[in-house]
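Just one protein chain is left out here, and the rest sit where they should.
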Amino acid sequence: MTRSSVAQNTAVLLIHCPDQRGIVASVTRFLDENNGNVIYLDQHVDIALDMFFMRVEFELDDFQVPVEKFHDYFDTLVGQRYNMTFTVHFSTHIPRMALFVSKMSHCLYDILYRKEAGEWNVEIPVIISNHENLRRVADNFGIPFEYIPITKDNKEEQEKRQIELLKKHDIDFMVLARYMQILSPSFIQTFPSKIINIHHSFLPAFVGARPYHAAHDRGVKIIGATSHYVTDELDAGPIIEQDIEHVSHKDTVQDLIRKGKDVEKIVLSRAIRSHLERKLLVYKNKTIIFD
Amino acid sequence: MTRSSVAQNTAVLLIHCPDQRGIVASVTRFLDENNGNVIYLDQHVDIALDMFFMRVEFELDDFQVPVEKFHDYFDTLVGQRYNMTFTVHFSTHIPRMALFVSKMSHCLYDILYRKEAGEWNVEIPVIISNHENLRRVADNFGIPFEYIPITKDNKEEQEKRQIELLKKHDIDFMVLARYMQILSPSFIQTFPSKIINIHHSFLPAFVGARPYHAAHDRGVKIIGATSHYVTDELDAGPIIEQDIEHVSHKDTVQDLIRKGKDVEKIVLSRAIRSHLERKLLVYKNKTIIFD
Amino acid sequence: MTRSSVAQNTAVLLIHCPDQRGIVASVTRFLDENNGNVIYLDQHVDIALDMFFMRVEFELDDFQVPVEKFHDYFDTLVGQRYNMTFTVHFSTHIPRMALFVSKMSHCLYDILYRKEAGEWNVEIPVIISNHENLRRVADNFGIPFEYIPITKDNKEEQEKRQIELLKKHDIDFMVLARYMQILSPSFIQTFPSKIINIHHSFLPAFVGARPYHAAHDRGVKIIGATSHYVTDELDAGPIIEQDIEHVSHKDTVQDLIRKGKDVEKIVLSRAIRSHLERKLLVYKNKTIIFD
Partner (left out) sequence: MTRSSVAQNTAVLLIHCPDQRGIVASVTRFLDENNGNVIYLDQHVDIALDMFFMRVEFELDDFQVPVEKFHDYFDTLVGQRYNMTFTVHFSTHIPRMALFVSKMSHCLYDILYRKEAGEWNVEIPVIISNHENLRRVADNFGIPFEYIPITKDNKEEQEKRQIELLKKHDIDFMVLARYMQILSPSFIQTFPSKIINIHHSFLPAFVGARPYHAAHDRGVKIIGATSHYVTDELDAGPIIEQDIEHVSHKDTVQDLIRKGKDVEKIVLSRAIRSHLERKLLVYKNKTIIFD
């Protein structure tokens, strides 16, 4: 069962293109002919959009196309024929994730414990915060903590510092683990489909600030949390994961906040896992999740 | 265990008033002194509103206050002292429920089978519809079916016919079981907290028409249904029950509609049950549900 | 979007075999070379068992292999090479399902309404019952109802009558919709992986009779329902679907039974749907469900 071992040497190919006959046959033939054993294959056709989406995971051990030439070969021999957009990810590269936090610790702990327990294959080179509160947590897990306070006046300048830090640490993607600042459009555009946020409502209900207060005012019987990629429009990016918790008239706003935290941390961690395992594809502001 | 038999003779008292010391003691002393054995007592204090809510169910067998004088005695001896608003409901009265339907049968079947199977203690004297499609279902269950088609031009007149029918059948409350017409404000005001609707989204997300289409467009990962009392503002009345189902990118709009039906019927039937068992109190556009 | 129309002419191919390199490529190449456009492809490798499972749905309109020769051609050209076990199902054949019921109507209504509403593509030629209670329901839906009472003494003989009826009606599979009789081993062996049962607990908890009583005695906080294929061992067949409902100390056994019914009917109907859409594969007493 070496195939499931951490040390396995695999690649994930994520593809989308207009739907046509023979795509699966062409892709799998290419891999097969070059001795790339397919481990997982998931495929989805969106009939309304007439689009084809695929995730293929295959073993590299006997694969005859050199890793550095894969993109070129596959594009020439298969991709161009079907007008494919594709990315390929090799298991030898461990994704590098930055965390943004403010004062609340529930998501941060949930993320850091998973890394520490070996649940995820990820590097966390830096935690960035606009408050000092969680420095001790970062210290305990041995992760550099960068305090970058934000005011209306210094936001542009501080975001530049943040971007420098992210580049210096060679970050692949970042997670806003209840980071209570709205990122500027220019920051967001620097990292398309690379910023995962957790919003504390079942979107599109209760966009914006203080969703639990709004939920309490409306008298809802369920609360929820939504992880999504950040786009220019507030809380309107592609949804990755959602889940809910039942509540009642007995629950105060404080109870909603408390119960909501348990949903938030699980929903955010599931989204991170999908992203890390390359099971996510974004197309036209929606996600395809190959589970 | 005669107490749980259908034939038991009980009353339910629903109370709300400003919170004060000694309310529970006063109410239960009144019942106790008159030989009214308390079966269930649920109480809730909304600390933010400083309001007290209570549901008491008690046995009438040895109760020394005559049923027809209960309201007067209780008001004089307890209610006025605490500035209470209260209603009392006797198990000898079987609630009379009217159903409004259009073309879809899933909620209708779910309701009618429960009555037939003896799950609910309810009379259904009439089913009103703006389409003929479900007449056969009504016939099979032996319930009068009234076809009242609605157009822009005849709406006012037809609502008058509906109200006449509801009064003729001495209806206590009505259920919109996927009735695809918006009731006029004057109709709604005739029946405050007496019209239960099922909306096919987790409100407040996707108010109004075609919520599953909107949910699909937004790419949500959960869909839901909401039962609520109808008020003047569309889909904004007090929420009674909500539940959800997980969906994925694989689900087309038609899949969402299909999966949603299973949630809708359960959520609507739960709301009807709470209403029938007098477990519901409405205050300031929210519900208190004593379960 | 004609592909999603009811009239579409498709086939579903269900395969399992020892895992080897190139299976997906071989199967899709075969379909592609014969102009069979793949609509859905789901594949699963069970690494522990070293087994490969696949479901492929493809269009038959331009497919160059005649339907009646598909099995032979595919077996010769692909199947034997990989030591495949496979079945193929054509959309032109509408599955024929028999229902077995006793006295409770909740599952029966849920099934019949779905057929009537066009949710499923299925024929229901006969309902068999050991009680007369639900004859009226069958009549209302226009389905022949066969009353076959079972006693200890007549069981063998009556099962023969049942089997004759099933053969006469050319049944593809049957559903025990809360049928309160245990089928004999010989009956069960006549229909391997063709009898779907709903058990009113989250198996393997509370096997056998009166699971809600047992659940109440144990003081569980969740109840559940399990749909599974019937095998010789009681309540031990391959599980298709399971779901649960939360309960509390307030719930009596009668409440558990009532709440459980809502889970039972949904869980059974989901299992029937998976079976009807050929999304189910049984291997070594487990199911693979391609959703």
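In order of appearance the chains are A, B and C, and numbering begins at 1 in each one.
By definition in this document, a contact is a pair of C-beta atoms (placed from the backbone, for glycine too) under 8 Å apart; a residue touches a chain by one contact, two chains touch by 3 or more.
Being a predicted model, the structure only gives us computed values, none of them experimental.
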item: Full-complex contact with the absent chain, from A:Asn140, A:Asn154 or A:Gln189; value: A:Asn140
item: Contact set of subunit B toward the excluded chain (per top definition); value: 1, 3-4, 21-22, 24-25, 28-29, 31-32, 35, 37-43, 45, 47-48
item: Footprint left on subunit A by the chain that the document does not show; value: 4, 104-106, 109-110, 113, 116-117, 119, 140, 250, 252, 254, 258, 262, 266, 269, 291
item: Residues from subunit C at the interface with the omitted partner, ascending; value: 44, 46-48, 202-206, 218-222, 224, 238-244, 248-250, 252-253, 285-289, 291
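One rule holds in what follows: only the chains that are shown with their structure count from here on.
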item: Chain centroid nearest the full-protein CA centroid; value: C
item: Leading chain pair when contacts are tallied as C-beta pairs; value: A-B
item: Residue list for subunit B, restricted to those that touch at least two other chains; value: 250, 252, 291
